[in-house]
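Shown here: the complex without one of its protein chains, the others still in place.
Chain lettering (A, B and C) follows the sequence in which the chains are written, and residue indices restart at 1 in each chain.
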Amino acid sequence: MMRKVIGILLIVLGLGYVFVSFDFLPAIGDSSAPAHKHVSDYYIENALKDTNSPNLVTAVLADYRGFDTLLETTVMFSAGVCVVMILGSKSPLRKRYLVPKEILKGKPYGGIPAYKTVNKDVMTTLIEILILLYAIYVLLHGEVGPGGGFQAGALIALAYIVNVMVAPDIKPLFKFTKINAVAAAGIGVFIYAFTGLLTMFAGGAFLEYGKLPFPIPENDLHPVGIMMIETGVAIGVMATIITILIAIIERVRFDDDRN
Amino acid sequence: MPTLVLEAILLLALIIITMAVIFNRDLLIVIITYCAFSFIAMFLYIVMGAPDVAFTEAVIGVISTIYFIITLKKIDRRCK
Amino acid sequence: MTGIEQFLADKGIYFLTFFLLSLGIYGIITCKNYMKKLIGMNIMQVSAIIFFLSLGQKKGATIPVLLEGLTNSDAYNNPLTHALMLTAIVVSLGTTGVGLALLTRIKEKFGSVEEEEIIRRQDKL
Partner (left out) sequence: MQHFPALVVILPLCGAALSLALTKIHIHLGRNVIFLSLAASFCMSIMQLRNVVLNGPMEYRFGGYALPYSIEFRIDAVGGVVVSMVALMGLITAFYCISGEVRTDKIKVGGAYSVVALFVAGMLGTASSADAFNMYVFLEITALAAYCLIALGGNRGMIAAFRYLLVGTIAATFYLMGVGILYAVTGTLNLQDMSVIIHQGGKDEAVLVALCLLIAGLGVKSALFPFHGWQPSAHTHEERGSAALIAGVMVKIPVFMLFRYIYFVFGMDYKYMKQVLIILGVFVGIGMMYGSIRAMGQTNMKKLLAYSSITQTSYFMLGIVIGAPVALAGSLLHFIGDAFIKGGLFYCAGAIKYKFGTININNFGMIYKKMPVTATLIVSGALSMIGIPPTVGFFSKWYIAIGAIQTGKYIFLVLLIISSLLNAVYFFKLIEKVFMENDKEMEDIRPVKKGELPWSMLIPMTICIAVIFLLGFFNVPLINIVLPLFEGVGL
């Protein structure tokens, strides 16, 4: 115990010395720091003209640096594939039965657990519909207010998690096996990459929404491009989170709990 | 309450929670503290003026806590 | 109040962020349980995100969503750092997912998640 405290004190002293002697980073609040001058003020002034999406973060995320978001969805997809590959084979049956922990032995039985009083089956269906409604709002609202592909995908995955974790006996809204979920994650990433390839075939650079081959007037193309990107990201992130959930749940049995 | 002082207080809260995580024995307590950590981090992002990042951190904090708890089901709670 | 605030602006917040980073790394190194190492890793990634966001702050600036009247760039927080940090958060979720999958397999194969037992059983395997 003492050894850890001494370790932390050493870190404090070391960092304190570094920060006292060096003064290399600009003060936090001032708006004349070089970080705001060169690139980000161009984004603020030209975002409405270039991408006509008032939410600057979505403009930078999906349009100016759209390639980063494609790679980000690929990171999520590769995490999903890695988890599926690592947990792919069925675990030996002997390992899946958990011996009840001795921790619970000593404790007196603490009355009816909370989730038994509220009728959880009714509650879950209610909550799920609200979450999905909110997720659709966040997805479509990505350009105006805070929101976008990731949050929407994660929210839909949360609706699925609520169903699987809280009320496993109700049939969930959409039944996912592991292979379908990973394939859906791949399709999400491909929708994103396909939008980029589409712009490339139509003559622009990769992910240049001005060149999308749809017959819509030019300055409406950017929101359409961003919307296609957001749906691709939402599908990718949702499917990956559900894949990881299924893969981990398969390895752990829940019905052996005693209480 | 100027924002910078509020940020400093929230950062101190984060540091205290990290200490709690490091020095604790029971894994379930550690994971619940980690959930509190991700909540306070989300609150810090709002104070710093980043709603998008706060939204994502909230959702992903919930999901990673759920993953930790499912894995904890397989691993016994006692740890050195 | 402004004296403390000036100190915080110049060095205080950065010191706390780097301290959180080194605490996360300290947690990874000293904690014997693999699960606590994963949590330490997450804490370290959150500290990197806090560092980026504190760079993007401006005094008296609103959130980076365009309002009608306001057009000059000093009125909004820096949107670039926010866009980058969305990527960092998603990366941290991916790494945690893979780490937990590894943890489950290690628990099955080696029977425990403590570092000493794993090293002891590793030679046997």
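The definition used in the following text is that contacts are C-beta pairs under 8 Å (C-beta built on N, C-alpha and C of every residue); 3 or more make two chains touch, one makes a residue touch a chain.
On a predicted model such as this, the values are computed, not experimentally measured, just so you know.
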Neighbours of the unshown chain, displayed set only, are A, C
From the list A:Leu130, A:Ile179 or A:Ile216, pick the residue that touches the absent chain.
A:Ile179
Among the options C:Asn33, C:Asn77 or C:Thr95, the absent chain makes contact with C:Thr95
Touching the missing chain, which residues of subunit C?
21, 25, 28, 34, 37, 41, 44-45, 48, 51-52, 55, 80-81, 84, 87-88, 91, 94-95, 98-99, 102-103, 105-106, 109-110, 118, 122, 125
Residues in subunit A touching the chain absent from view
22-26, 33-40, 42-43, 50, 63-68, 70-72, 74-75, 77-79, 81-82, 84-86, 88-89, 178-180, 182-183, 185-187, 189-190, 193-194, 196-197, 200, 204-211
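We take it that only the chains that are shown with their structure count from here on.
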Which whole number of Å gives the spacing of the CA centres of subunit B and subunit C?
10
Can you work out the whole-Å distance between the CA centroids of subunit A and subunit C?
16
Multi-partner residues of subunit C (at least 2 other chains):
8-9, 13, 19, 23, 26, 30, 54, 56-57, 61, 63-64, 81-82, 86, 90, 93, 97, 100, 104, 108
Within subunit B, the set of residues that touch 2 or more other chains is 4, 19, 22, 51-52, 56, 60, 63, 67, 71, 74
With touch defined as at the start, can you tell me which subunit C residues reach subunit B in the complex?
1, 4-5, 8-9, 12-13, 16-17, 19-20, 23-24, 26-27, 30-33, 35-36, 38-40, 42-43, 46, 49-50, 53-54, 56-57, 61-64, 77, 81-82, 85-86, 89-90, 92-93, 96-97, 100, 103-104, 107-108, 113-114
Spell out the part of subunit A that touches subunit C in their complex, as residue ranges.
4, 7-8, 11-12, 14-16, 18-20, 23, 25, 27-31, 33, 35-36, 39-41, 43-45, 47-48, 54-57, 59-61, 65, 68-69, 71-72, 75-76, 78-80, 82-83, 86-87, 91-92, 95, 144-146, 148, 150, 237, 240-241, 244, 247-248, 251-252
For a test of understanding, state which residues of subunit C touch subunit A in their complex under the given definition.
6, 8-11, 13-15, 18-19, 22-23, 26, 30, 54-59, 61, 63-66, 71, 73-74, 76, 78-84, 86-87, 90-91, 93-95, 97-98, 100-102, 104-105, 108
